[in-house]
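Heads up, one of the protein chains got dropped from this complex, but the rest are sitting where they should.
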Amino acid sequence: MLHSPEPRVLVQEDLFDMGAEMTRLSTGAPGTGGISVFMGQVRGGPDGLESLTLEHYPGMTEKVLTDLAASAMERFSLLGCTLIHRVGTLAVGAPIVFVGTASAHRAEALAGTHFLIDRLKTGAPFWKCEQYQDGRRVWVEARDADDKAAASWD
Amino acid sequence: MLHSPEPRVLVQEDLFDMGAEMTRLSTGAPGTGGISVFMGQVRGGPDGLESLTLEHYPGMTEKVLTDLAASAMERFSLLGCTLIHRVGTLAVGAPIVFVGTASAHRAEALAGTHFLIDRLKTGAPFWKCEQYQDGRRVWVEARDADDKAAASWD
Amino acid sequence: MTQDVTIFYFAALREQMGREREAVSLPASPMTVDALIQGLRRQDSVMDEVFAASPRLRVAINQTLATFQDTVKPGDELAFFPPMTGG
Partner (left out) sequence: MTQDVTIFYFAALREQMGREREAVSLPASPMTVDALIQGLRRQDSVMDEVFAASPRLRVAINQTLATFQDTVKPGDELAFFPPMTGG
């Protein structure tokens, strides 16, 4: 059994460095054959969205993400796992979340990343409030599709 | 319908810059909400593998990868697609392939990346020859599991 | 040991409640989250209205997701919030 490094879990206001995070995953454990990454960002559109404010529950967030990463490591035999989620106010186009996994073969890394982003969406205590150019503020509603995606891994 | 940039397809000896490629995908089209990336590298192990030599069929390779990228753009409504495959001799730990997709919502990017790496493995004219510390050279055999993964998208 | 529990509110619920945290005393122990909330709503018309209008509220006890049938003990940290929308 190869040694896998501890999952890397960060909740921060600062931008993350995608290249550095990928390099860390790819070099973190001997026997790594592939890494899989998902990065979510603030999606702009014709509706005049200007920014999102990400609120979270300090303490619980880190706990949930750490447990989620540990369960992915175990379930998909991962050799590495990184979860970084930003909080605060983020403009259209700004990166919000980085999910990354490393594994010996591609199937595990790909599945691990998919699992993590699906579960993180509905299981970690983050909430998004949208700010529009016309001054409106709208709390994002949870989507049934996200609940279904998360439940598909039960 | 948002304008999507042309797929970016490269076959090269040089190392690629994962961070720069991710940034390019994330900023390539308005309306991008997520990007998904897979990077495959030369997997080391206890068997004494030293390096892989990647041979390809110049001309056909670029054609196959370009067609593959175009079919992924269409099938998964992607807003961006990058395929980079290295050739030549690559040491253990060296990156081999970068597959990246951008989309409005995560499901399409995740599926697009999975599709691309599964199809690329068995459908693009690359061949791997392993070099071991004891001097052995071994052409990598195609795996049935890879054929099955590629066929799962038919 | 204090009989108090701390309650946090997050996101839209925090704004509707007009406060982000409060300490309340636990009238009995053990008791369910539901029983505690029913009692508080009888004393606080804002909370009564906000909770009535929020059928999908989630609860966490000591920073772990829980249900309204779970038990609250003195010293616990409770939190109420809308369905999560991270990622």
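Letters A, B and C mark the chains in the order given here, with residues in each chain numbered from 1 onward.
The rule is simple: a residue touches a chain if its C-beta (ideal position, glycine included) is under 8 Å from a C-beta of that chain, and two chains touch if they have at least 3 such contacts.
Predicted model only: the values in this text are computed from it and were never measured.
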Left-out chain, listing which of the shown chains it touches: B
Where the missing chain touches subunit B, by residue: 40, 54-57, 59-60, 63, 85, 96-97, 117, 120-129, 139-142, 147
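Criterion: only the chains that are shown with their structure count from here on.
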Central chain of the complex, centres being mean CA coordinates: A
Centroid spacing, where centroids are CA-atom means, of subunit A and subunit C in whole angstrom: 27
Centre-of-Cα separation between subunit C and subunit B, whole angstrom: 49
Overlap residues in subunit B, where contacts from two or more other chains coincide: 106
Set of subunit C residues in contact with two or more other chains: 87
